[in-house]
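Yeah, one chain of the complex is gone here, protein chain that is, but the others are all in their spots.
This part shows chain A:
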Amino acid sequence: MATSGSTTSGGASQSSNKHGEGKTTEGSVPAAKHLLTATAARAKAAAAAAAEGNRVDGRHTAAFRDIHMALGLVSPAAGSAYVELGGTKVVAAVYGPKPSFDAQFTASANVETHVSSAPFAAAGERTSYVPSDSDAEASLLVQAALAAAVRRDAYPKSTIEVRLLVLEDDGATTGACVSAASLALAHAGIEMYDLAVGATVVQLGDALLVDPSRPEEDAAQGAVALAYMPAVDELSQYALTGQFDPATLATATELALDAARKWAELMRTVLRDSVTAQSS
């Protein structure tokens, strides 16, 4: 989810930082509190900048950060991609199509997605290697986003496994996961209807910010994180958090779609270049 990790609303059932009943261990509290204070300070700075119509890194409200994409970093995988969206870093690897050994016959492929985060990826305390609730949620969201894009009917009785590793979470992570997974699927030669591209827009005060950084996401009242397939003009994922009125929502959606279209062009260039590099 766009606002997973260190939420500031008291935490829903997915909070992986909850302490439950009982005392916390003395040693972890000062270190964790220091990180949280730093995170809170950055979020406040982002909110203050947005109130004046600016952003902390000086971007335009509708501009996304520098994107770096590379293919083929994971050698045993059928296809892989590495995406950097500002500070957010995601590695995607695709294994398959491999036969599924389920008892039930499936006429179309099962796209299994697993998102995991490195322990140092999020702000706040170190998280364990055991997948957290927010990772499980992200896996479901990314899986739904990719299932619409892949030509699943072309691979009956098969499973296509997509594994994502978030190395650093600096905002708009689910979107980066979707885009990285699409690149990896294309690199693996899996047949697709279109590339699914992720885009996130948050509402901070009165401002709508495209491609938020972590402090901007933390300070936001609401977020729209979507996955869009520009060539077939369909949304394969749409996740809204926070409270919106319908007019603001329509504007936010349009901004996110625009950002997705631009990123799709960049993704196609990267894929074309990798193919021409291989054949030359």
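Here is the rule we go by: a residue touches a chain if its C-beta (ideal position, glycine included) is under 8 Å from a C-beta of that chain, and two chains touch if they have at least 3 such contacts; residues count from 1.
We adopt the following convention: contacts and distances are computed from a predicted model.
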Query = Can you tell which of "APG16-like 1", "ATP synthase subunit gamma", "Ribosomal RNA-processing protein 42" or "Retinal outer segment membrane protein 1" UniProt lists for the chain that's not drawn?
reply = "Ribosomal RNA-processing protein 42"
Message = Can you say which of A:94, A:202, A:257 or A:271 touches the chain missing from this structure?
response = A:257
Key: Given A:200, A:241 or A:274, the one touching the chain that is not displayed   = A:241
Task = Could you please point out the chain A residues that touch the chain left off the display?
result = 1, 6-15, 17-24, 29, 32-33, 36, 40, 124, 133, 136-137, 140-141, 144, 147-149, 152, 221, 228-229, 232-246, 249-250, 253, 257
